[in-house]
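Of the protein chains in this complex, all but one are displayed in their positions.
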Amino acid sequence: MRPHPIRDGFPAIDTLPEPTRRGVLKAMGASIALMAAGCDDGPPAEAVPYVRQPENLVPGRPRFYATATVMDGYAQPVVAEVHMGRPTRLDGHGQSAANPTAASVFTQAEALSLYDPDRLPEPVLDGEPVTRAALDTRLAELADTLAGTKGAGLRLLTGPVTAPTTLRLMDDLRARLPEMRVHRWAPLADGRTEAAARAFGRPLEIRADIAAAGAVVCVGADPLGPGPAQMEQAGAWAVRRRAMLAGERRVRPVLVAEAAKTLTGARADHRLAVREGRMPLLLDALAELLGLHTPDAPADLTLIERAWVARATEALVAPGRPGLLLAGERLPVAAQARALSIAARLGQFGTTLRAVEPVTPPPSADEGLQALVDAMAAGTVETLVMLDVDPVHAAPRAWGFGALLELVPLTIHLGRGPEATSLAARWRIPTLHALESWGDPRGIDGTVHTQQPTVRPLVQGLQAAELLAALAGEPRPAQALVRETWAGHWPAERFEEAWTAALRQGLIPDTAAAAVTPSIAADLPPADGGSAEVTETGVVEVLFRPDPTVLDGRHAGNAWLQELPKPFTAATWGNLVWIGTDLAAELGVATGEAVTVRVGEAAVSGPAWVSPDQAPGTVVLHLGYGPPLPAGAADAADGLGHDAYALRPAEAPWRAAGTIAAGGVADPPALALASTAGPPPAPLIRTVPLVEPVLSPEPRRTQGPGLYDRDGEERWTYPVNAWAMTIDLDACIGCNACVIACQAENNVPTVGREEVMRGRAMHWLRVETYGDDFLPVLCMHCEKAPCEVGCPVHATVHGPDGLNQMIYNRCIGTRTCAAYCPYEVRRFNYLDYADRVAGEAGAQWNPDVTVRARGVMEKCTFCVQRISAARIQAKMDGRPIADGEIRTACQSACPTDVFSFGDLNDPDSAVARAQRLGRSYGLLVELGTEPRTRYLAKVDTGTA
Amino acid sequence: MRRAALLLCALAVAGCDLSGPAPVRPYDPARPPGVSGAMDPPDGAVAMEAAAPVNPYPANPYPADWDAAARGADLYRVFCAPCHGAAGHGDGPVRTILSVAPPSFHDPRLREAPDGHLLRVIEHGRGIMYGYGSRVTAPERADIVAFLRALQAKGDTSR
Partner (left out) sequence: MPQLFPRRADTILRAAVALAVLALVLAGLVARGVIDPARLTGAATGAQAAVPQPSDFSHRLHAGEIGIGCRMCHTSVAKGPEAGYPQQWTCASCHLALDPKPELDWRVAWNRVRPLQEGVYFHHGIHVARGIGCATCHGPVETMIRVFPVREFTMQWCLDCHRDPAPALGPPGAQFRTAAAPPPPAHEGGALLALYGIEPSRLDHCYVCHR
């Protein structure tokens, strides 16, 4: 019996109730009424002008403000695009050498978190919402009380801080209230500064110059991975890589030893998968081969490990450019110190490594969280002020911070609002977002970046600096505080002019941290027995890592980052338990099945992700999910993922011994793309050898007759511009900055966990991962586009400037175009996605881009709004469009300059030159689509 | 039969859903969480554009052969003439509702005033005059002053 198309395809149809005549008429009546109601006048019919319009504002054209967001205390300089006083998007501002406008996913996502509806709108004191004025009164009373007792019982808990204003106010408070204690803590705090202190006798910060380095050897380090220095290091890596490909044609190898996959490891020429506990042994062996260290007993390394160490040694001492040795910041401090000493002895300081005065003052022993917890348990803490930290979620669970909070009479939390700690505090004060704040955070090189607000505060909140000033009894607005700090920096008569110039460019010049020549001790620092390798059978090394998109939990409420497919796993809205193939075979689990990990008394269950490149006996847990919220508290991140903090021991925050077993209760993972741990179906990602980076000629169409009947005849002509793009696969590191940039620029909605599981994620640009290769895929704007043939209503047509146009008004939602598109780049609004997120993303939306309703197809438009704006401006100015004048959103955000966009009609344009390169190719050309988005093949420089 | 009825229902339920949520466009009224299409920038914030834009005038609407005074004449007619009068005597049609008369540009005080004074007054206002800094950009203000000088050079030909 032949399958029936409807009944067998949609078995649920038989369960629908039989429509009665009455029911049909009712439905028709209702729909007509809805139709009448739906045919309203459209967009808001009111226009409310300014009371006093700012100068130099042209309505409809955005203005740009230089400011900074803050990550782990370090400034991330940005340029905010502001439409009529409302910031919509953030570009970077000079971090990446390869692309000054590059910004990481975390920085860009701040544009959305500004409008987060979960932000606390006003202070809540003892459960009662109060006005800002009432809060000021209460703070003044508190300041009086504290002044009377000289701050006895007052403890301040803060995260990493670099801003001179905040530090000055803390010192001021310390001077006024000598009994006060300040505690500094962060869930992601590492041992870098301490390691430098051990190696060189004083705390220093170490900066790497990857661009200048010959060989780069990373032992547990991930310079291309998430962090405040990611953009700078990725840019330097790209400069280095391009120099290698362009002139030198000699390999500058990257060698990486890692326990689990990292972005740096994916681009390594020689990668070693090794347990993290063995990394100190690798460093010892390295030192031995370099003649710097004579061990008591020969190192117990495997053959593969030995081979890798030999290669690394050879690379580091190779003539020519000096090498660079980086040890991961989460390795034991002793190992990091040894690595620094080895690097110093190899002469890397002054060439590829730089030691500078610490930008953030390192905490001394009695200023950590442990000391605070002890004091709270002893009952000596009267007032606890917590500045933008979440210890109830992220502090070691064994300490029971939540319970200890109840012992403190007055707990004040300054934060976003929905954190677990905020809900447990007596006084909850909303903090201002980076885009609403005045500040002066220091960048990773120490330069002071000026942070200015781009919008007036959307909540009745305080900045940390303002709270500190209020506690000192002298409340002043943040702008005054920051100006005070810098009043003495310039002569008084020049101050206004210099301050305005600083705000305009976003930084105060000549404030970089001073370089220091580290003193090299006679011997290598000792390797202490400390965190030894885990060797018992049945016990695995459990590694705790910040989540690739949510970090330590700070971005759990950000829908863009939750829905961003994490590198390698493509997981969204939840975290996975990474295990290697050895454990998978042993436990008999596949990707997606539940496993339970136990450390000490605590256990968590989560879906497994099996990685063929993971070290044996290693389990990776990602922090940031599953905060212990009180019953009834709602958060965007509620019920997602598993809480790895529950397992994290206090004495070993990054690596612990544990066990793993199959089974447990875990939600299946929401994978945005099919799990692709293996190589792609050839030849999506092509490679060429370094010595001759030329591909074999492309195949012509080979698969039968096409939708366009006559090959070669009837071609589109482009009299003026022919926009095209080239994507350099060799430069892509998989950081996903382009994906978030596209989402921010083009009002791409997030769809939520369930829809992602149905394959309906709306990202116009996706980065596919095949093993270690990253493939950004967006609309190819084909010359012979199948979608244009398929659309029955001409909602997608070819433009006279090369673009494949997508007209939302005409689209009736047949989805034929998506069915015809071989690249699967067309996204359909199955549901009212935009309407669902209007409450949280609506205020961020770009006014130059239409927001799509349900039933409408959408896809990459090459940022047509930017093309239009540039085209019109050029016409008004009476000049042609310059090459590089139009930069698509993805192009602006990429730290390694993967995207080239421009006019093919101009033979000298960057994109025309790129498409003429020997390694240029198109995707799926054998289908005859003639894509105008072309790729540059990866260059093979070694063996992984 | 059921399928036919269902299809009919499907056709009938198609509403014309042209509108949905939209971004905040210029001049849109306020909406949660407190954004609108004309938001005042924070006090003291400084935007990135240079003091003078690179290309002060588009190729149009001013012909290439118009000099500063010609452009200034066009701008004066729109922004200044209602109060200051078509010939600069301070007798424009709005004069009747002003409590203080606008000065005549042919007055010796204004003839001798430096260009900087005129520019500052146009931008920031003076006395009962409101500032025009947000309505005419810096190059346009310079053109208006060029026209005023030309007007003064022509002399006080009436009264």
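Each chain carries a letter (A and B) given by its place in the written order, and its residues are counted from 1.
We adopt the following convention: contacts are C-beta pairs under 8 Å (C-beta built on N, C-alpha and C of every residue); 3 or more make two chains touch, one makes a residue touch a chain.
The model shown is predicted, which means the values in this text are computed figures rather than measured ones.
Student: Would you indicate which residue among A:516, A:876, A:910 or A:924 is in contact with the undisplayed chain?
Tutor: Only one listed residue reaches the unshown chain, and that is A:876.
Student: Which of these touches the unseen chain: A:861, A:909 or A:929?
Tutor: Per the contact definition at the top, the residue touching the missing chain is A:861.
Student: So which of A:850, A:891, A:920 or A:941 would be touching the chain we can't see?
Tutor: A:850
Student: When the complex is taken as a whole, what residues of chain B touch the one chain not shown?
Tutor: Where chain B meets the chain not shown: residues 8, 18-20, 22, 26-27, 29, 38, 58-64, 66, 74, 77-79, 81-83, 93-94, 97-100, 125, 127-132, 134-136.
Student: Residue by residue, what part of chain A touches the chain that was omitted?
Tutor: 28-29, 32, 36, 39, 41-53, 58-61, 719-720, 797, 799-801, 803, 805, 807-809, 848-851, 861, 864-865, 868, 872, 875-876
The working rule: only the chains that are shown with their structure count from here on.
Student: For chain A and chain B, what's the span in angstrom between their mean Cα positions?
Tutor: Computed from C-alpha means, the inter-chain centre distance equals 42 Å.
Student: Mind pulling up the chain A residues that touch chain B in the complex?
Tutor: Residues of chain A touching chain B: 6, 13, 16, 18-19, 24, 27-28, 31-32, 34-35, 38-40, 42-44, 46-57, 59-60, 63-66, 79, 82-86, 115, 117, 119, 121, 436, 438, 452-456, 458, 479, 500, 503-505, 747, 832, 834-835, 838-839, 842-843, 845-847, 849, 851, 853-855, 876-878.
Student: For chain B, which residues are in contact with chain A within the complex?
Tutor: 2-3, 5-6, 8-9, 12-49, 55, 58-60, 133-135, 137
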